[in-house]
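A single protein chain has been removed from this complex, and every other one stays in its place.
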Amino acid sequence: MDEFDIEVHADPDLEDPVLIEGLPGVGHVGKLAVEHLLEEFDGELVRRLYSEHFPPQVTVEDGRTTLACVEFYAVEVDGRDVLVLSGDHQAGDGVGHYRLTDRVLDVAGEFGVERAFALGGVPTGELIEEYAVLGAATTDDLVEELEACDVEFREDEPAGGIVGVSGLLLGLGERRGLPVGCLMGETSGYLVDPRSARAVLEVLQELLDFDVDYATLEERAEEMEEVVKKIQEMEQGPTPSDEDLRYIG
Amino acid sequence: MDEFDIEVHADPDLEDPVLIEGLPGVGHVGKLAVEHLLEEFDGELVRRLYSEHFPPQVTVEDGRTTLACVEFYAVEVDGRDVLVLSGDHQAGDGVGHYRLTDRVLDVAGEFGVERAFALGGVPTGELIEEYAVLGAATTDDLVEELEACDVEFREDEPAGGIVGVSGLLLGLGERRGLPVGCLMGETSGYLVDPRSARAVLEVLQELLDFDVDYATLEERAEEMEEVVKKIQEMEQGPTPSDEDLRYIG
Amino acid sequence: MDEFDIEVHADPDLEDPVLIEGLPGVGHVGKLAVEHLLEEFDGELVRRLYSEHFPPQVTVEDGRTTLACVEFYAVEVDGRDVLVLSGDHQAGDGVGHYRLTDRVLDVAGEFGVERAFALGGVPTGELIEEYAVLGAATTDDLVEELEACDVEFREDEPAGGIVGVSGLLLGLGERRGLPVGCLMGETSGYLVDPRSARAVLEVLQELLDFDVDYATLEERAEEMEEVVKKIQEMEQGPTPSDEDLRYIG
Partner (left out) sequence: MDEFDIEVHADPDLEDPVLIEGLPGVGHVGKLAVEHLLEEFDGELVRRLYSEHFPPQVTVEDGRTTLACVEFYAVEVDGRDVLVLSGDHQAGDGVGHYRLTDRVLDVAGEFGVERAFALGGVPTGELIEEYAVLGAATTDDLVEELEACDVEFREDEPAGGIVGVSGLLLGLGERRGLPVGCLMGETSGYLVDPRSARAVLEVLQELLDFDVDYATLEERAEEMEEVVKKIQEMEQGPTPSDEDLRYIG
């Protein structure tokens, strides 16, 4: 295998496609968001990208193994062409991140991508009530456009900048003249967060003008709430049941 | 030395050989299994593979040093040609794992290998009574074949996928069109586990139709049991001997 | 992107320029010092250097992202041409440090740099009263010249040598025949230290014969003093106020 190996699965003509990236990261917000798009809209696998910068690993499903990779899907979202980047891995080292993102931008170039959005989460350290979405972009125009969709821009946030493939999509995309925006859903940082993914998708929906149903994402959010509740109960110890309280009452 | 250096020791003609890999890993299950095959059947060293991705290290035996390497042996197992990959090392970094496995597959190609089995252990976190063998494979045919030999396929196991050379034999092997299966003996993960190695070999025996004696492996298993017993005693403090109990009785 | 990518922003003719490096390090002494020069004198961005050896990261300011980089500015300091190297990053690995410093020296060569000074801090482990500046240089002449400006040379200091880009500017600069001096302001090592940066600049001022105002640096120093005071109070617990003491008095 070469440093990067790109398998071509299909080569559809896409009209002014937008690239949407959602690789694993804080709260798996970006990953959940693009997985939801792939579930709700018809998509076609167009490229699979392997790299020796990914972990030396296969995943196993129903006994069958799959080598670490990321995948590009061509998805028609309410009549608009979208190129979705999805996967379970980022690069294992800094140099790998740069080179991986360069390959991603090469593929985007092949399909004539003219704008890109990197989706992710930004950790707040506490459970979230109101899911704000923070933004960043490579051009002032895009900053304004995001602001118009209620994306928040706060001074000195995110504090450590934006790292990994999302960060470099912005950094290397700008150097190629590609306008790239980043949507970061606030999330505690402790748990997989489908509700933060929904907040990010709601912004994207307005930006790209499409309609999507959130029922399955909401289900996953409720499952996570159950998990959170159980953890909180375990931390507080047993609480008296109604039975126990009757006598006192 | 180059990044990889392959010493040719012999070049026998092998008939439809199967590659069997057993490098160090969880419980040293794979390593113990292939070492047992090398002890029980006549084998010939055919290749030695050195790499700057191995630790910068020599081992010492009887005062003589050996540079870190892995070795290929041509072994005739009850009339069937087997190419065994054995050694004390895996690569020291992710990129090295990819490149090392590619070289291993190159050597396998030179000998006309048509199928491969990666042997290893899967950690359970507790001492094992019944040694199950979990499986994974690159083709549905091979999954079925393993199932027929009582190999178990469980949902979401192994949880973290399969890593290292074993994982990449599957991942990179599939990309070359080589059918590869993985046999993972359950093992506590705390100790070298000859009994798990035996469980794996018993599956292999059925798959490849050979007969092997387990006396020496059983001996090593009993030695390990002694070790476990001593550790348990140390943890529980002194227990009264029969002598001590007589009076009470 | 290549391993290193150098953007040309301007190509002014500089007369016998001196290179002054101040990348992040102990107490951010070097970085504060060169930032102060850039604030106080007119400068022009001449080169921006990107590298896959920098962290895979963009910083965000007013919603706009900037890819990790270091920058060269041509600055006229009281009639003398200075090439200032400033930025938020050093390389992420040892090999990267060597290659990054080589590129920095290439750029210095393009501008005809004939001398260089690396600015930094040396940690003392305790709060500083008198800010001494320690020195090191690639030639005896430069050692003498620094000594004449009250730079201190102490046996076995700095204990661990000089690391990172500053260290390699000296090491690789010497191999190219470029005289390089290093000015290291003493600093506790716990805090960003504008006063140590001032001490370093005062030496540089004498060496290169220029005048600079320290008002803004002094402001930052006072802000840091407030921070230190608050930390000390928190450590000591509440102290009685004057009010509380009146009765006793």
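The letters A, B and C name the chains in turn, as written, and every chain counts its residues from 1.
By definition in this document, a residue touches a chain if its C-beta (ideal position, glycine included) is under 8 Å from a C-beta of that chain, and two chains touch if they have at least 3 such contacts.
Values in this document were obtained by computation on a predicted structure and should not be read as measured data.
Every visible chain touched by the undisplayed chain in the complete complex is listed here: B, C. Taking the complete complex into account, C:Ile162 is the one of C:Ala33, C:Ile162 or C:Ala221 that touches the chain left out.
Contact with the chain that does not appear here is found for just one residue of C:Leu14, C:Val82, C:Cys182 or C:Ala197, C:Cys182. Among B:Val58, B:Ala148 or B:Ile231, only B:Val58 touches the chain that is left out of the view.
Of the residues in subunit B, those that touch the hidden partner chain are 1, 5, 50, 52-60, 62-68, 92-93. Residues 91, 94-95, 97-99, 101-102, 135-140, 143, 146-147, 153, 157-158, 160-165, 167-168, 170-172, 174-175, 182 of subunit C touch the missing chain (whole complex, contact as defined above).
Rule of thumb we're sticking to: only the chains that are shown with their structure count from here on.
Touch-path distance (fewest steps) from subunit B to subunit C is 2. Chain centres defined as mean CA positions place A nearest to the mean of all protein CA atoms. Where subunit A touches subunit C, under half of the residue numbers in use are shared by the two copies, so each contributes mostly different positions. Subunit A and subunit C have CA centres that are 38 Å apart.
For subunit C, no residue reaches two or more other chains under the stated contact definition.
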